[in-house]
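For reference, the structure discussed in these notes is given below.
Of the protein chains in this complex, all but one are displayed in their positions.
The letters A and B name the chains in turn, as written, and every chain counts its residues from 1.
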Amino acid sequence: MTRAAVPPGIGWHLVPGLTLAVLVLPVLGGLAASFAPGFGPQGFARIMDWPGLAGAVRLSLVTGIGSTLIALGLAALILAMLVDRPVFGLLRRLLSPLLAVPHAAAALGLAFLIAPSGWIARALSPWATGWQVPPDLLILNDPFGLALMLGLVAKELPFLLLMGLAALPACDAPRRLTVAAALGHGRLAGFAHAVWPPLYARLRLPVLAVLAYAMTTVEMAAILGPSLPPTLSLQVALWMSDPGLRALPAAAAGAALQFALVLGAMALWLLAERAARGLRHGWLWRGSRGRGLDGAARWLATVAGFGLAALLIWSLAGLALWSLAGLWPFPAALPDQISLHLWHSTAPALGQSLGLTLLIALVATGAALVLVLGCLEAETRHGQRPFIPIETLVYLPLLVPQIAMLPGLQMLALGAGFQGHWPAVAAAHLVFVLPYVFLSLAPAWRGMDRRLPLIAASLGASPARILWRLRLPLLVAPILTAVALGLAVSVGQYLPTLLIGGGRVGTLTTEAVALASGGNRRLIGAWGLAQLALPAFGFALALGLPRLIFRNRRALRTGGQG
Amino acid sequence: MLTRRHFGQITLAGAGLLLAGRPALAADWQATLAAAQGKTVWWHAWGGDPKINDFIAWVGTLAQERHGVTLEHVKLAATADAVARVLAERDAGQTTGGAVDLIWINGENFAAMQAQGLLHGPFAEDLPNWPLVDVAGKPAVVTDFTLPTEGRESPWAMAQLVFEHDSARLPVPPATLAALKTWILANPGRFTYPQPPDYLGLTFLKQVLYGVMADPALLQAPAGADYAAQVAPLWDFLDAVHPALWRSARAFPASEPALGQLLADGEVDIAFAFNPGRASAEIAAGNLADTVRTFVLAGGTIGNASFVAIPFNAAEPEAAQVVANLLLDPEVQARAQDPAILGFQTVLNLNALNAADRARFDGLALGVATLPPAALGPALLEPHASWMTRIAEDWQARYGVAP
Partner (left out) sequence: MNGLHLDGIELRLRGSLLARLSLRVAPGEVVSVMAASGSGKSSLLSALIGALPPGFALSGQLWLNGRNLTALPTAARRIGLMFQEDVLFDHLSVGGNLAFGLPPGGNRAARRAEVDAALAEAGLAGFADRDPATLSGGQRARVALLRTLLARPEALLLDEPFAGLDTGLRAQIRDFTFGHSRARGLPVILVTHDPEDARATGGPVLDLFGNPVVLP
């Protein structure tokens, strides 16, 4: 009777369907249109003939699965060993902003740091190493993809850690850990047996998204990965930019193969989950309490967490310094001259791109926010849940490689005449921003005390009044965080901007990637920092605004309900 | 072809005379200028070099001042992105109002667009500034990788391969290909080349090919049945030097800028670039030590021209032609050749210029690292594209998949 008793809110029940359409149609349509040219025999024959195929496939699998495994392992270790320690607050503050660092900027910074002529070698030369010229060492672009994996791990660890932190409260971790400790289990063992299973169930989709990204990244593979042969994703990108256009069928076939490879790796991952569960049960039944492991585990978690954070921060500092550097020959630890010349000469172009980038990011994020809030409100008002839950489908744009779906999406956009201007680019960004906004906001919304709206309703407040006066104000902090994340995701989009914008929409990222093709570290540094500044500003607002708005409300000042 | 050369030679008197002799053409151009007024040209051009980006921005100011044309530089990571864009538009049935108005192009990209019928024109030889172009002295301005341009692209800069070395570390560079090989073997880890199919990497292979082939003249015809025998010396050369390359040839820089960065970082002692003025311009910009100098190999180095082309579905083809013509303006050409700006060599015939315009070029300093024209040596013609297509594929199979 009660459901019928609620008057149908105007249009609310349409929002979930609309949101699903935004998530699903571009992805499926793009995939279908992308693969069409590849399913001629020509494309597949060509990639089968390519002698590097086996190596490229192996490399994609090894670096993708390897980096995901390491990042997940470290995230789990940090959550297990450090979460209630004072150092964790510091680590979290160091790692959270790094989520906003664009992949390309992180990779370029890292490349300069660890190269034989990089900052580390410069800092140690010649006094410690005796090097007057850089040593001929294969550190970057190594054939095993170790440098690429390092970059991927450093970039994905913050994401997995924050997703894990968001899921942790739902796992009742403190009480479970106490119970496990009281039963004589070590910290690591207690975490593995009592907290990890429910936590991992919530982390599974983010982990698969990380796996898909790691296997399909083009920017990071181009900068850090091997090239003899490169990863499959990079080779597909190279085929796409073949000057003779002869390789387009191969690129389409390669993208299809890449998609299949990602699906295969995910299947493999899910199988490995079972094996891991078996191992854990074996551990449980052997009866070892694992207390001896805790010291080493805590040490490893601390070193790895702070080490990777330091590596990324040092990389970004390197970019910043290059943007100010005059001549900086090896082995000088610091540039010969420092000048603002580059910033002066770049400022007009930078400002123009910054404005456009911000506009697109705000529109895409605003639209995503409206859709997500609409879905959540519809769910709240009508108990309405789509046939396939949104929290599953929302991963679709993250799981399907961009390089597989975007060329097709470009064809569709061209056919529809909706491309080449910023609204079209913002619409394309929406597809990729929406998942992050949803993932960031839904837990806070659903975690809100159910009794609050009930009380408000019993006081005579209409659903609209409850939404505007109660729910949204209480959720200001998580909403701002979701907005900041949405801005960061939009700012970082390269392929959608390039393909849907037809080159006419020059955002910070497309300009930065074009400049990166010139290898000019000073410009890359300046544009990389500008790319970083926007999301960083967003996150600063997300942290600062709630404090300002709620300066007289102690319970809300620390930011974030639920 | 003959007519065109002939044509170039009779233009000594300058453009004005010629225009007076062809009133119909002049009227056409007035119509073009009128159609271009107030329009926006989207020029898709590689955006990896801030010096070039600044130059294009300057050309944009000039286009606005002189012709009321707004120039927007679409900064590409690779020219093929723009080519693929036009192709995608054609496949989607968009035959007008395309995203690309003007595209910086040459070589394979041009051949591909030409073969697919993606280009507007012919237009180049109808441009008012065309008579100033040095067709006779620089045949590469009408022949792009042995392919006649047929007026579907207009040249705007000459390029020639030059090698760069830091005289502080390497006072006397090798002067021949054989000496280069000896030097590489004697100094392991101090030389490399961009990984083919990168443009500059392939250019280095062409340069080697010219030096080791029995009869380099064969390169001007399509690769034939004896291809394997003809290029065998190239593979012998590479097999010999690869173990002594940077990173033992287990990694290669990606592009010309990446190679330049290796020289700046001191990771290699000899680099090369497709621009005789690059080193001087980089020194002027404070990116390269002022001890860097350039040199060429005996017998000449590969040379070609950079062009602009207009896609068949360009939204503003008239305004694009106005920009193409502006790029041939002596003032613009002189600025491009200024080593403090770009250091690109002009495509114009200096003898065809009036005194004032000539003075713009005569007044240019050469740049600390740039070779004088006499020392630059002959420019070798680009081989037919079929050679490089096969060589790029064979290089991949030989060296590109198993480090």
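Definition applied: a contact is a pair of C-beta atoms (placed from the backbone, for glycine too) under 8 Å apart; a residue touches a chain by one contact, two chains touch by 3 or more.
Since this is a predicted model, take the numbers as computed values, not measurements.
The chain we do not see here touches A in the full complex. Chain A meets the missing chain through residues 1-7, 383, 449, 451-452, 454-463, 469-470, 473-474, 476, 550, 552-556.
Assume only the chains that are shown with their structure count from here on.
Separating the centre of chain A from that of chain B, both taken as means of CA atoms, is a distance of 39 Å. Across the complex, chain A meets chain B through its residues 50-52, 55, 115-117, 133-134, 136, 138, 140-143, 222, 226-229, 238, 240-246, 248, 326-327, 329-330, 337, 341, 345-346, 349, 407, 410-411, 414-415, 417, 419-420, 498, 502-504, 506, 510-511, 513-523.
Residue ranges of chain B in contact with chain A, taken from their complex: 42, 44, 46-50, 53-54, 57, 72, 74-85, 87-89, 91-94, 99-100, 107-109, 111-112, 116, 169, 188-189, 195, 197, 199, 246-248, 250-252, 254-255, 257-258, 260-262, 264-267, 286-289, 385, 389, 396-397, 399-403.
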